[in-house]
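As you look at this complex, bear in mind that one protein chain is not there, while each of the others sits in place.
The block that comes next holds subunit A.
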Amino acid sequence: MTQDAYIRIENVTKRFGSFTALGDVSMDIREGEFFSLLGASGCGKTTLLRLLAGFESPTEGEIYLDGDPISGVPPNHRPVNMVFQSYAIFPHLDVRDNIAYGLRKRKLPKARRDEMVDEMLHLIKLPDYGDRRANQLSGGQRQRVALARALILRPKVLLLDEPLGALDKNLREQMQLELRQIQRTVGITFVFVTHDQEEALTLSDRMAVMARGKPLQIDTPEALYERPANREVAEFIGSMNFFEGRVTQADGQGVDLDVAALGRIAAPDGAGGLSPGQRVALAIRPEKIALSDTRPERGHAVRGRIQNAAYLGERSHYYVQLDGIEAPVAVSANNSAPVRHVPEAGEVWLSWPDEAMRVLAE
């Protein structure tokens, strides 16, 4: 546990009847960071968000916000606001009244209120939409109004429940950039729930990959991608080739492995703590493997046969069959470099540097 925890989730368990949605979860979220909860549906990420909002209370454990326990505080008394998946724009109010909804209790003079709403309309780039109703707005516009309605209250934490899920691809990418921009402008801690790994990688300062009601790994996007802690994280984020094997020798720095299709191979011991005889998976990202006609002079190499090739514009995907394993190895080659034509069904050499390998305990 670090000292700079702004939100501290301590041994939180949430059960719904006999179903355990969250099992003994502990994590810290820092002030001002863009933190994502990433996972497939049913992994507990939305439950965790609803616990932070106050719509659910933990069965066990406690949540601290800025040092104070908040489990017993109802949602209307928490300095936390939420952007709902469905946006939940009030259909009977126009955009201005939606944004000003939470200001009633502040008892501000009308002029000040209007000024704050104008500021928000400006921030979300909808200055001329103040008198529209929810049903006159597009999905992206509703999303922005929901954001403004929450941010106007200057919450300590803003919770976002898959806010970009309902938008089409282009709009989603644009909104990702805007969301990041807005988060930097207002400097509020964002907790963002998504099932889209690309979105989480693009937006987050740090993120938690969740499965079965537990975080598997909490780290920066780069660390999660480059140094996954276990096979499940490696599988979930990006695509990954796995070679099953066994440790033959370990000395703390590196390990010697006996791996299917690759034979004896020395690899760095990223996570540490591997011991001889242990079953492991050697993981290599498809884009870290190079293809060549002849055996390269440096790095690890293995011979294979191209089974399938897919041209995707900026890059091409190859599936290479190796002797000794059933599943073909995926290779992703960047097409911007001058590439020679790789013959389909041809024999090729696959090669990769030391640092492309990650040894994961089974």
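Following the convention adopted for this analysis, a residue touches a chain if its C-beta (ideal position, glycine included) is under 8 Å from a C-beta of that chain, and two chains touch if they have at least 3 such contacts; residues count from 1.
The criterion applied here is as follows: contacts and distances are computed from a predicted model.
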item	value
"Sulphur transport domain-containing protein", "3-oxoacid CoA-transferase subunit A", "ABC transporter permease" or "Glutamyl-tRNA(Gln) amidotransferase subunit A" - which is the UniProt name of the missing chain	"ABC transporter permease"
Listed residues A:L22, A:L37, A:V95 or A:A134, member touching the removed chain	A:A134
Identified contact with the non-displayed chain, of A:F84, A:Y129, A:Y225 or A:Y319	A:F84
Hidden partner interface residues of subunit A, rising order	53-55, 74-77, 80-82, 84-92, 101-102, 104-105, 133-140, 142, 149-150, 153, 166, 168
